[in-house]
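For this depiction, one protein chain was excluded, whereas all remaining protein chains were kept in their positions.
So, subunit A:
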Amino acid sequence: MGVTCVCQVPVAEGKSVQQTVDILHKKLEQLGAVKQGSFCVDCETYHATGNVSGQPSKLLYVMHNSETPLSCLALFEGGPCLIADANFDVLMVKLKSHFQNSKAHKVECRGSRYRYCDFLIKVGTVTMSSSARGISVEVEYCPCVVPGDCWNLMKEFTQSFLGPSVPELPSVFAAKPEGLFAPADSVDTMTQYLELFNKLRKLQIPGSNVR
């Protein structure tokens, strides 16, 4: 577990989502990366019921990552987060009276996983209710634990296969450039995924009140 950066790749002009993903795969294989299976990150949204009227209800996001299959993450956007056992989903079912699942807003990101030297690259298609909304690329540099140290290195690597479009330093890291990226919990990675999912959700549903 090292420093992870999740960024969104725009769909190539005149091509479909699947074709862009294929182009990325080919570029990675040209670089010398080895395919190592697949990955899946998903996110379910729960509305908190029984709130003070007039205030928008808080949204609870429950996320899973195939990298850590035995745990799941529950977080409020910008708020506290909890790392729990996989049985947390069952608990949420029992808490139906307090948290309602909005099944229409389930977001999933699936794709293949590549390994190149000490880098782990995951190229995935973000789908919401079985319609592809965008492409996500997650790059992880495993040996390093301080994001401030290796950001330039990761940027150079990402540019080598994504092209010259410069990914920005994720906001999660801006807060703690010298800090230790706690490898045991994947909070920072999942927060980045959540931001990406929310961005993609807003893109396709402009003007909707449901966040």
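Here is the rule we go by: a contact is a pair of C-beta atoms (placed from the backbone, for glycine too) under 8 Å apart; a residue touches a chain by one contact, two chains touch by 3 or more; residues count from 1.
In this section, contacts and distances are computed from a predicted model.
S.K.: Name the omitted chain as UniProt records it, choosing among "Calcineurin B-like protein", "Mediator complex subunit 27", "Centromere protein M" or "Very-long-chain (3R)-3-hydroxyacyl-CoA dehydratase".
M.R.: Hidden chain identified via UniProt as "Mediator complex subunit 27".
S.K.: If I consider the whole complex, including the chain that's not displayed, which of A:A84, A:V146, A:L162 or A:V187 touches that chain?
M.R.: A:V146
S.K.: Touching the absent chain: which residues on subunit A qualify?
M.R.: Subunit A touches the missing chain through residues 1-2, 32, 116-119, 141-146, 149-150, 152-153, 156-157, 160, 180, 183.
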